[in-house]
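Quick one: the structure is below, questions incoming.
Complex shown without one protein chain; remaining protein chains in place.
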Amino acid sequence: METLLKAEDLSVHYSTKRGYVHALDGINLAIGRGETLGIVGETGSGKSTFAKAILGILPPKSRIEGRLQFHETDLARIDAEYFRRIRGKDIALIFQDPMTRLNPLMRIEDHFVETIKAHESVSESEARARAVTALTSMRVPESRIRNYPHEFSGGMRQRIMIALALVLKPSLLVADEPTTSLDVIVEAQILEILEDLKRISSMSLVLITHNLGIVAEVCDRVAVLYAGKLAELGPVEDIFARPIHPYTRLLLRSIISLDTKELHSIEGTPPDLVDPPSGCRFHPRCPYAQPVCAEQVPPFVEFRSGQPASCLFGKDFL
Amino acid sequence: MLEVEDLVVHYPVKTSFLQRLFSREKLSVHAVDGVSLTLRSGEILGLVGESGCGKTTVGRAILKLVEPTSGMIRFEGIDVTRAKEADFRSLRRRIQIIFQDPHASLNPAMTIGRAIGHPLKIHGLASNDREVRDNVLRVMREVGLTPEEQLFDKYPGDLSGGQKQRAVIARAIILKPRLIVADEPVAMLDMSVRARVLELMLDLKTKYDLTYVFITHDLATARFLCDRIAIMYLGRIVEFGPVKRIYESPKHPYTRALLNAIPVPDPKRRAPKILPRGEVPDAVYPPAGCRFHPRCPAVLTTCGWEGRDFIDYLEERRLNPEKVQRDEEILGPLDEWWARGFQAGRKIGEEDATQLIEHVRSILTEAQPQMNQAVRDVSIRDRQITVEFHDPDLLGQKEVEGRLVECLLY
Partner (left out) sequence: MIREKRTLAGILSWIGLGILVAFIFIGITAPLLVPIDQTKALAYPILQPPSPQHWMGTDGIGRDVFARVIWGARTSLEIMAIGALLALVVGFPLGLLSGYAGGRIDRVLVLVMDSIYAFPGLLLAALIAVVIGKGIFNIGIAITVIYIPLYFRVTRNQTLSTREELYVEAARALGARPRTIMLSYIAFNVVIVIPAIFSLSAADTILTAAGLSYLGFGLEIDVPGDWGRDLSDAQRFLGAGIWWTSLFPGLMIILLTVGLSFLGEGLNDIVNPLLRKERA
């Protein structure tokens, strides 16, 4: 499969009054064309930072190290102007809250026209026609395209945002917690839309979430982040059925589903990213931790074909 | 322990001055529209539904944080619906609430210790500061907020989400209440932390002999935790009964849709889902008859078809590239169509009335057969074309296989 986006030893940190926050530390992963990659993590895992790095919307005082290769461009090295050109056109983003993308003072139709004309020189009428097509494909009636964002329901706004993100046919869509604030039925509807998109286009999707349920429904591969580092990466069936890293295992066990008979949780709290634990960042909470885990940083290696994990004892968990 | 009878809570809608001037209607949000339930001592009752279904409002009504528009609430035999705040205050010791957002339910200007101990001060239950402090430390230990001496003097901003929620729980139980309403207590917490907080709630239940009303949109958690569950939709309870029965064989189409929609954390069991169409409608204008009828995959002719459904159907057709042109030609722009109660129609201008009525009849045959059959008449009178629907059947709660369902299928 052709690789679309590749992170090589990607690190992001930014300075705060208490010190450097190591939001991302040495991330290595690749996303292929047409692939859906799920990035899973809890608060402070760095998953949102990864999304922001791809889109060039990191906070002002951040520093990036390593490479983030998108086609021939290293996203870690380009400036804001370059990002402006590729954002929307080659890489698009949808958020948890559509209202951060939709201007409450602008009609929906105008959102589309503005986006289209910012990247392509087409006439106003053609831009409007494309807006209508994009919206009706998301089941937003043409009679409503001159409405304002607040006149739509939450689910519809999310659909509008997706339509807006896709109108220029980007090759990569980054979805940061797209359904977290939605009800379960609307969530399922949105996931269905994303599934359909996968089938129709060869667009790649990076789905960032803490909800393992939707990862299982929609993703081809999964990356598990913990405290800014990659804990595990692999095909979705393997990650769910044969997880290697203890964090992945415990996380999967803590999911409450319809079949849950017993509650399981993970001891402790997520680590402080200014002063992370030494060695393996998960060791203070890991039930299998050995003394060496506090000393050595585990390398991110494949214990099974296509399934690397960063655990010194990965072999024992196969 | 608690009885709710026909609870109705309507919020007035804030309208602009002009709107109030020109319209006769008094608009209100039908947050809760006739909810009845009983809560047995020692059980965990789940109130489950999507946002806007009214479950949170019911919870707040139980705590009298919201005034009921009508209906009755009886707590331990006492009618508290119209109780004055001064009288109800002493009862508040026995009913407490845990909110969804741990970051917002603690006063940022109060230390944790002071916040947790505040209920004791409010109700005059401790004679001196030492006693308050001892009680607070004890309760902090119980909820796992340790080291309690250290955390006592911290402000909410210094704690994690899970710790904050524990503090909220501590504050709720320090008065040793009998009933706790938990409004989405773990929705905003990380998954690895949820289990611990839920476990804590179960431990406390045993220890203090508590009864819970557990409000959530998460059916999976509800199944695990609750004894009985009430599924709510747009202000009404659509299914109510023992958890096992409802989950194993859900009867109401909405319950089935909810269960179906839940993402399953097992990639091997991916299956296409049959999802109800559209979204939850505006609570200011609830649909007629059964409120779920516009979206129900199992809808009948008598479920409450009305004018608005016809307009929605017209709108849907406009999304269809094959139908849109002819519809636009003959039916005209959508905003010329009106809907009132069980009728819909439009004024006839210069168009050919015969062609119009024929087209309307023909598109009705292309609609859902249940909607088509519910049409009583399509007629032209006084330069108006009117589509009229039959009145719906009366909806009531029926007992089906050990639970109550409000659905005409039964």
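Letters A and B mark the chains in the order given here, with residues in each chain numbered from 1 onward.
Keep in mind that, in the parts below, a contact is a pair of C-beta atoms (placed from the backbone, for glycine too) under 8 Å apart; a residue touches a chain by one contact, two chains touch by 3 or more.
These numbers were taken from a predicted model, which means no experiment stands behind them.
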{"item": "Touched by the hidden chain, restricted to displayed chains", "value": "B"}
{"item": "Given B:R93, B:K205 or B:H359, the one touching the chain that is not displayed", "value": "B:R93"}
{"item": "Sole residue of B:E76, B:D101, B:E315 or B:E328 that reaches the chain not shown, by the stated touch rule", "value": "B:D101"}
{"item": "Per the touch definition above, residue among B:P119, B:G161, B:P253 or B:P287 touching the missing chain", "value": "B:P119"}
{"item": "Touching the absent chain when the full complex is considered, from B:L65, B:I78 or B:I274", "value": "B:L65"}
{"item": "Touching residues on subunit B - with respect to the absent chain", "value": "63, 65, 89-90, 92-93, 96-97, 99, 101, 104-110, 118-119, 122-123, 168, 171"}
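Definition applied: only the chains that are shown with their structure count from here on.
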{"item": "Whole-Å gap separating subunit A and subunit B, where each centre is the average of the chain's CA atoms", "value": "30"}
{"item": "Subunit B-touching residues of subunit A, taken from the complex the two chains share", "value": "42-43, 136, 139, 141-143, 153-156, 183-189, 191-192, 210-217, 236-237, 240-241, 250-252, 254-258, 260, 263-266, 269-270"}
{"item": "Interfacial residue positions of subunit B with respect to subunit A in the complex", "value": "50-51, 160-163, 190-196, 198-199, 217-221, 223-224, 247, 257-268, 270, 273, 275-276, 279-280, 315-316, 318-319, 333-335"}
